[in-house]
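Missing here is one protein chain; the remaining ones are kept as they sit in the complex.
For clarity, chains are labelled A, B and C in written order, and residue numbers in each chain start from 1.
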Amino acid sequence: MDAMDPLRRETALRDGRNVDPEVGRLTGEASGQRASPRLAAAALARAEREAAPADEAEGPSYHGLPVLKEPVWRWMIPAYFYTGGLAGACGVLGAAAQLAGGRGTWPLVRRCRAIAVGGAVASAGFLIADLGRPARFLAMMRVFRPTSPMNMGTWVLATFGALSGAAALPALLPAPRPLRRAADAAGIAAGVVGLPLVGYTGVLLANTAVPVWQETRNTLPMLFAFSGAVSAGAALDLWRPRGPGGEMARRFGLVAKGGELALSWALHREAGLERVERPLRRGASGALLRGARVLLGASAVVDLVRRASPALRIASGVLGTLGTLALRFGVVAAGHASARDPHATFALQRAGRGAADLARKGEAPGPMPAPRGIDATGQESVEHGANP
Amino acid sequence: MAECHPVAFRWVMEAKNRGATVIHVDPRFTRTSAVADLHVPIRPGSDIAFLGGLVRHVIENERWFKEYVLHYTNASTLVDERFQDTEDLEGLFSGFDSRSNTYDPETWSYQGVQGVVPAAGHKQLVAEKGAGKVPLHGANILERRTDPTLQHPRCVFQILKRHFSRYTPAVVAETCGIPEPLFLEVAETLCRNSGRERTGAFCYAVGWTQHSVGVQYIRTASILQLLLGNIGRPGGGIMALRGHASIQGSTDIPTLFDLLPGYLPMPHSLLPDRGLERYVANNRSPSGWWSEMPKYVVSLLKAWFGDAATRENDWGFDLLPRLSGNHSHMTTVSEMADGKVKGYLVVGENPTVGSMHGSLHRKGLRKLDWLVVRDFALTETAEFWRTAPEIARGEVRTEEIPTEVFFFPAAAHTEKDGSFTNTQRCLQWHHRAIEPAGDCRSDLWFTYHLGKRLKRLYAESPGPNAEAIRALTWDYPTKGKDEDPDAEAVLREVNGFTVADGRPVAGFKELADDGSTACGCWIYSGCYKDGVNQPARRRPQGEQHWVAPEWGWSWPANRRILYNRASADPEGRPWSERKRYVWWDAEKGAWSGYDVPDFIADRPPSYRPPPDAEGIATLAGDDPFIMQADGKGWLFAPSGLLDGPLPTHYEPEESVLENPLYPQQCNPARMEWHRPDNPYHRAFGDPRFPYVVTTYRLTEHHTAGGMSRWLSWLSELQPEMFCEVSPELAAEKGLVNGRWATVTTARGEIECRVLVTERMKPLRVKGRTLHTIGLPYHWSYVGRVRGDPANELIPFVADPNVSIQESKALTANIRAGRHSLGRRSATDGLELRQPEPPRAPPRRDLPGVRTAHRHPPTEPRK
Amino acid sequence: MPKLPVISEWPVARQLVSGDGSGLGASAMSERTRELAPRTASADRVVRSICPYCAVGCGQLVYVKDERIIDVEGDPDSPMSQGCLCPKGAATFQLVTGSHREQHVLYRRPGGTAWERIPLERAMDMVAERVKRSRDETFEERIEDPGAKHHGARVRRTLGVAHLGGATLDNEENYLLKKLYTALGIVQVENQARI
Partner (left out) sequence: MRRMGFFTDTTLCIGCKACEVACKQWNQLPDDGFHFTGMSYDNTGMLGASTWRHVAFVERAAELPGQGSPRDGVEGGPRAFGELFPAGQPGPTSLLGHDIQPTHIETPVPLGPTERALGKFSWLMLSDVCKHCERAGCLEACPTGSIVRTEFGSVYVQPDVCNGCGYCVSACPFGVIDRRAEDGRAWKCTLCYDRLKGGMVPACAKACPTASIQFGELDDLRARAHRRVEQLHARGVGEAHLYGEDAASQPGTEGLHAFFLLCDRPEVYNLPPDPVVPTAKIVRSWRSMAAGVLSLAALAMGAVFSARRA
């Protein structure tokens, strides 16, 4: 191509506005937006390819295109769910051991505090890495916005990080008594703050428009809490403290695995509508969740029979960790699949599980009045002129 | 209209909300149909049958506006006894000369009146006949025989009635594919919305004009609107929706071969050497406003040749070149393809994409010595020598193309002062916002400086008729470092001024034929009244009443609705209170109203011209159509049209149907180019090309794409060339939505995406199912988004009156998939058509009626 | 690292001071947001123009700052358009300031395979010479063809040079073009009105 033709010369630097700076000035609201039109066209082509086949059996849609936007988070967020849950649960276990563990639990407490502060730092790292503009991570603490679980979570994570850091100081380097007593107090506080840390991530997912997450909003927090506990138990299996701490961790992890298994089944029941629950069964997300259950089951069984052999303990820790990780990634993948499927949103809301849901629970005024001619179940009533 | 003139469609939606009914007649269900009250799918190329049916309905059911028709049209005038209608001659009018394929209009004249000069159209027809042989008797127009009872068999009304008598609803259904109940509903709605209290309007665009009978489409609508009394009234008339910012301006001040500014015809070679006196005699009408023509011609010559124009040398008239036939675009390009044209200047146009048969255009460009292109970017016309299918196929090598090409970057409308004339004849001034960058210059700059250089060259070494160039007035003041000529100075010359003191005239009434005034274009005179740039006026529409006369300036004389005298009854009272527009104000003794009255200001409605009246005095008080010789609306056109006084349904050059109404299949006076590289399909029923093709535009692009295919904000809205087909055709040919198809005609082949849609409905015509393929024509081989240009498929065939091509109705074939072998075309001698079927080809003309010339008759060259 | 906002600037502090528990409104606004203003407010001048696309003739306002165009939008005063525009009219900013616009005179020599840049003045001279040469070579004072109908009739014209284009040009440009070509005897002058 001859470089003389401005069009060829300029296709290289395709900023999508294609304006000559000497003749036109770009100072509009989005003139600073960096964009590559080729990616945008590819995204539209992909959305069109993946569009649900437009058969009226499932109800109307706009050429099968998704009605919601797929979550933009990358792998770092489910990874953060794991490390956050791990840190929180360890904080809780450490504090509990401190309070009710009696003597001989110092090794467990020391390890819990180390894992807690390590997990908090790792969590912060993952969260910042996933940001579109990582340099602006401090913006997370610009406002106090109770309606935003992520905002609340940031405050919790920051506080927990500080407290667990303080608590972990004596564990890492010798310190005089008054400092150690302060660290113990910080440990207790970290345990208390660790509680919301381990559970709020479930509420964070529930507080979205993604059908499968929104529908399972009551199970998700508990599931993530117990999942955090499982990861703590598994971690302490792999890095077993001396004395009674190891047994405490095993029991803590074992019961948590049972809870997690039960809750992962409860997830399906709470999802309710087949179309909403489908991502939990089908596709990559379904496979991950089934794998998680198998791994957690295996880990629990190994926990039950392991008598004192270190090999089995390591196996249980590994299985537990993999299981809870698979669960986290499975739930997030289910969210992506559910957002892509327009009929999930439409079927959910047509079945009265949208805003109408609030009316039944008396939290918001009035049911959804079906638009004239269309009754709540979505079928056109005769009056609208649909074929009777 | 919602597709290509969305903002104009704002007013259709406004009208709809005020109780109007919107009817959209179009082969496709478009964005206009989506919000119209009624969509009427019609077979492309059959509009005269549809409109003829409406005319018949209006007459047969007595729904025509009696008082309006009787007083304001030539319905009562008797026509020459020698006139024979298409009913008598199987689809031909009397006076057809098969040797030259033209009509002689002598037999169409009013009885007893020879050579009535038409307000517009081909005057030289009359002039040709009148040159020195038959003295012109237009003067006794007042003695023309009329029959106010409209019963006389040779009165215009009866001729019209008989002409359309066979256009019954059944025939319309057969010809256009419009079911009878739908047709009757359209007819009734139109009739109910006409008359004293209500008016109906027609809007059209090239969907009507780009046919071999294009001009007669518009004539049929004019006849219908005259019968319904809708002309000259608010909410009535016929609105042309023109596609370019100043295309109306480019016909008023014409970069056209057959006109001088102000619709004065170009002089013809039949004139004697001292031709002004005969030119005026041929084209001046002794009655009506055209009687003022000499003032306008002399003023134009004074404006062009200044002091060199004296009474002795007929004001320089003989310096002007003269036509010897048709020098329209297609004739020029076919001459170019035969190597007869040396140089070509293309300014702000992209003919290889916008015009028909792009490959023939590129063949012509390859034969040029030199080519100048002025545009924003390197269009296909500028790049024909390196990006074209024939070069990609290797048939033509760039090195072998001798043409020298100059590309000049053009200044945008924001980088130059000047005026556009919009489709309502309103001149609006656009001011320069910034200086043009780099070498970009306005076309005013280019022409002015080219002219200065040529004047210098001809001063140094004179060539033939050099005095014309030397006499030309060319001293416009320039400003700025680029020496930009002052556009307002040119506007002042267009407006006209008194030669003695150079004071701008207030209007064409002040022009004189004694050389005391100069005026570049008489219909624009008044656009610089009192030395004020009237087109630059911007009084907000919120601060003036709805006609908004103080925004811009409309020609003539800032009149916004033409022939608005017809909005009042013969006694000068408005037809209705609701539709009051212009009326006679008895106290003031003058016409007044919301608009500048289109009449002689102080002539009372009761005025009747004395028998010996001359010029404007012949216009009676009830003659609203003051430009016409008889002051009446012409239901029957005694002269001015080359293919008949009345519109007649003829099939397009390439049709799928035999003409259901007449044995004469096509327009006998049509222009054809019989050349090996411009092959035609069979007249109808060609098995190799069974489908009808129609072309059109989309909202997101602009004509041939020169101003939209390079913009990413528009190209992303319609990125690729596609064809629209019905689900039935898609099933029949295996076409898949979103995939590819190849469309072929004898001229060329293109590939395009497929859009399967129910908006392209197959029509039931004569028991057969008839499919139409829709092709937008915005894309081509260069630009930010690319695609195949639809115009590669279209042949050279033209309407005789204005030589416009037929790109709205032709036949083609379509196949699924990408089958074009490098976009082959007829110009490279490749026989794209499969062999001719054995049967004898069907005839386009009655036997012995028309001789096919190898080339249209143009004179040989040295 | 973004500069740590001064404590009083910190939105949380502003929330506490103003008792705004939700943090959804003005307290969360940045300084840029508070001072936000349309770029046309600070334009040097507004120029009245007309859309270059179709023949409806919608009014356009062209805002200019530092001798460069910053915005082109509808003119609400126009009776034709009342401030509206179609997609093409709305894209006029990209048409007139686009980087697709060529800014240099380009020349392709006979048989050449690429464009070359040449100065504007020289190109004008070359075109003027060619117009004169082609016109003089093919000029006909009279029709010399015994067979033709008007043999010997004066025509004073050339069919060797032709012009195309005019519907997108201003009236003043069309006027000078027709005036110059007619004086030269060039009759093959056409524009989009015919296609």
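Here, a contact is a pair of C-beta atoms (placed from the backbone, for glycine too) under 8 Å apart; a residue touches a chain by one contact, two chains touch by 3 or more.
None of the values given here were measured: they were computed from a predicted structure.
One chain is not displayed; in the complete assembly it touches the shown chains A, B, C. Contact with the chain that does not appear here is found for just one residue of A:Gln214, A:Ser231 or A:Thr321, A:Gln214. Among A:Ala45, A:Leu172 or A:Val301, only A:Ala45 touches the chain left out of the display. Contact with the omitted chain, checked across A:Met140, A:Ala167 or A:Ala292, is made by A:Met140.
One chain is missing from the display, and on subunit C it is touched by residues 11, 23-26, 28-30, 32-33, 36-41, 71-74, 76-77, 79, 81-91, 93-94.
As for the chain not pictured, it touches subunit B at residues 2, 6-7, 9-10, 13-22, 29, 31-41, 178-179, 181-182, 185, 189, 192-193, 197-198, 234-235, 540-546, 578-581, 594, 698-700, 712-720, 722, 737-738, 753-755, 757-759, 761, 784-785.
Simple rule for what comes next: only the chains that are shown with their structure count from here on.
Here the spacing of subunit B and subunit C, counted between their Cα centres, is 25 Å. The centroid of the Cα atoms in subunit A and the matching centroid in subunit B are 67 Å apart. Looking at subunit C, residues 68-69, 94, 96, 98, 100-103, 106, 114-115 sit in touch with two or more other chains.
Residue positions of subunit A with contacts to 2 or more other chains are 5-7, 17-18, 20, 22-23. Residues of subunit A that touch subunit B in their complex: 5-7, 16-18, 20, 22-23, 37. Contact residues of subunit A toward subunit C in the complex are 2, 4-7, 10, 17-25, 27-28, 135-136, 138-139, 141-147, 151. Subunit B makes touch with subunit A in their complex at residues 377-378, 434, 437, 710-712, 716, 783-784.
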